[in-house]
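For reference, the structure is listed below as structure tokens.
Every protein chain except one is present and positioned as in the full complex.
Take a look at chain A:
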Amino acid sequence: MAAPEPPSSSQKVIIQLKATADAPILKQTKFKMLGTDKFAKVIDFLRRQLHRETVFVYINSAFSPNPDELVIDLFNNFGVDGKLLVNYACSVAWG
């Protein structure tokens, strides 16, 4: 008999951050977070780590997730190899 599934509220999601364009590369690129956290948490984290007010954050499937989206939903739909790959860029040419 299979063990009961852990409640989804405790499920963690592995996020892998990838620098693109000329964004600085973080020392640590893999993180675990609660599935029930919003994507906004990833965005805020990046802004603090990179000391930038604006960070462009996007997923490998060519879109920028809504900050209100739950990380677990993003992972379930777009995760690859057990992680959610999140790209980030800082300076988008302004003109």
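In the analysis below, a residue touches a chain if its C-beta (ideal position, glycine included) is under 8 Å from a C-beta of that chain, and two chains touch if they have at least 3 such contacts; residues count from 1.
The rule is short, and it goes like this: contacts and distances are computed from a predicted model.
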Q. Looking at UniProt, which of "Septin-type G domain-containing protein", "Ubiquitin-like-conjugating enzyme ATG10", "Fructose-bisphosphate aldolase" or "Programmed cell death protein 2 C-terminal domain-containing protein" names the chain we cannot see?
A. "Ubiquitin-like-conjugating enzyme ATG10"
(Q) Can you tell me which of A:16, A:36 or A:87 touches the chain that was removed from the display? (A) A:87
Q: Provide the residue numbers of chain A that touch the chain removed from this figure.
A: 20-21, 47, 53-54, 56, 58-69, 73-74, 77-78, 87, 89, 92-95
